[in-house]
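Here it is, the structure in full.
For this depiction, one protein chain was excluded, whereas all remaining protein chains were kept in their positions.
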Amino acid sequence: MSQIHVTTKINGDETEFLCEPEDTLLDVLRDRLGLTGTKEGCGTGDCGACSVAVDGRLVCSCLMLGAEAEGREVATIEGMAKGDQLHPLQRKFIEMAALQCGICTPGILVAAQSLLERNPDPSEEEVRYWLAGNLCRCTGYDKIIRAVMETAADMRRAS
Amino acid sequence: MRYEAPLSVEDAVAALAGQPGAHVLAGGTDLLVKLRSEMIEPEVIVDIKRIDGMKDIRAEEGGWRIGAAVSGAEMSEHEALVADWPGVVEAAGLIGSTQVQGRATLAGNLCNASPAADSVPAMVAAGAVARIVGPNGSRDLAVIDVPQGPGKTALEPGEFIASILLPARGQQSGDAYLRFIPRTEMDIAVVGCGVSLSLDSENRVSAARVSLGAVGPKVMLVEEAAEALKRRVLDEAALDDLAAACSKAATPIDDKRGTVDFRRHVAGVLARRAAVIAATRAKGENA
Partner (left out) sequence: MALDDTKKTRDFKVVGTRPDRPDGIDKVTGRARFGADMVLPGMLTGRILRSPHAHARIKRIDTSKAEALSGVKAVVTRADFGEVPADVADVMDNCMAGDKALYDGHAVAAVAASSPAVARKALKLIEVEYEVLPHVTDVDAATRPDAPVLHEGRQQETVPKGMSANVIARSEFGHGDIETGLKQADRVVARTYRTAATHQGYIEPHACLATMGPDGKADLWVCTQGHYMVRNTCAAILGMEQGQLRVTASEIGGGFGGKTVVFLEPVALMLAKKSGRPVKMVMSRSEVLRATGPTSSTSIDVRIGMTKEGRITAGFAELRYQGGAYPGSPVDMGAMSGFAPYDLENVKTVGWDVVTNRPKAAAYRAPGAPMAAFAIESAIDEAARGFGLDPLEVRLMNGADEGTKASYGPTYPAIGLKATLEAAKTHPHWSAPLGENQGRGVACGFWFNFGGDTCVSLNITPDGTVTVSEGNPDIGGSRASMTMMAAEELGIPYDQVRTIIADTGSLGQNEVTDGSRVTFAVGLATIKAAQAAKAEMCRRAAMVWGIDEDAVEWADGAARPAGPNAGKFPPMTLKEIAAIASNTGGPIAGHHEVNAEGAGVSFATHMVDVELDPDTGSTKILRYTVFQDAGKAVHPSYVEGQFQGGAVQGIGWALNEEYIYGEDGILQNAGFLDYRIPVASDLPMIDTVILEIPNPGHPYGVRGVGETSIVPPLAAIANAVSAAAGVRMTQLPMSPPRVLAALQAQADG
């Protein structure tokens, strides 16, 4: 086995790592870089708990090799808050009880952020379909959808 | 296992050459699942995304050439492509979640050779052609001829698909793809149906291609269904004949996703609905 040297940018920081060719980006984030905020719920792209953005595009980090991150920019949940300033979505999720156990929460926040970057005024249906790949078993999604819609409204008002 | 990310087609072909255990990586949404479940244990993975042109959507001969590494999300964001081939783009857009859309490709969906692949019936209805590159240079093969059965393709060792050509969209033409799944998202098609058709000045069908997915070992082009539409306006009788032809052509199996009877019936239901959407689009209306 020969490890691969990868240079990338994670949450804005230049990052280098060595990985096995078969390591997924999720393996690299969690096991090599200690970024365990990104979760593994299925390993097959069906649950969305491992959602990250790569070059601004929402992906499942379990469906991408770590080696593919060469030269890319990766954004994870750990980079969502700026210092002690939570992102409006993070604040709203707490305020509106849009999480229970919290295992799906990082992936849903990353996915919702990606939606609001593209569509600052999504309909309920658009939010529901955008987040259809993020399974949540606790909430029944109600409060999640409301929190995303309200955050969008707040952000529109603020801009 | 090794990982290679060549920068040219030639280097990719060289990396694949003489490696029976080699696998091509584009979006990876099927490949990584197989890797993890140990269904495959490749010696080398050749990532083609860094090859020039693989991420391009280019106009060609009035149609569109779509690079093998273009994701569903990138297609959905390409307005001119969506205007010409909304059915194909929507079909690609049905593959997996938003996250999967960020990676999954037409070429990958085709090479995975699943009978239930969403984009394949739409491409077949569209008359799409795959450009295959390999040790002996490049060749073109109709998309319908690429899958040879579940998990099997017509690609020779060392070959890979470099791009897919969607032909010129004719006047008064439209396409649509519908699938049936138990939920609203995230499922594999239980039945899929693609329809591409053209209308004459009196709104009669002048040309049609109808395809079905997930009702046989590979995606099928249903000539009888197309014949049922030709030279007719899409009235109830024509749609009934279309549905009957599709139900008849379907050769499904009972499995965890659906029954034979259900799939046969729904093949007809989807064909009706897809044809109506395609015809609406052909008239230049929104659907």
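Quick notes
Labels A and B are assigned to the chains in the order they are written; within every chain, residues are numbered from 1.
In this text, a residue touches a chain if its C-beta (ideal position, glycine included) is under 8 Å from a C-beta of that chain, and two chains touch if they have at least 3 such contacts.
Note that the coordinates shown come from a computational prediction; the quantities given were computed from them, not determined experimentally.
Of the listed positions A:Leu18, A:Ala81 or A:Ala153, the one in contact with the omitted chain in the full complex is A:Ala81.
Within the entire complex, the positions of chain B that touch the omitted partner chain are 37-38, 180, 182-188, 190, 256-259, 261-262, 265-266, 269.
Although one chain is hidden here, its contacts on chain A can still be listed: residues 1, 20, 22, 30, 34-44, 46-47, 49, 76-78, 80-81, 86, 90, 93-97, 99-106, 109, 125, 127-129, 131-146.
One rule holds in what follows: only the chains that are shown with their structure count from here on.
Averaged Cα coordinates give chain A a centre that lies 29 Å from the centre of chain B. Chain contact summary for the complex, chain A toward chain B: residues 2, 4, 20-22, 24, 43-46, 48, 51, 54, 57-60, 62-65, 67-68, 70, 111, 114-115, 129-134.
Residues 1-3, 5, 25, 28-29, 32-33, 35-37, 45, 47, 49, 71, 73, 96-100, 102-103, 184-186 of chain B touch chain A in their complex.
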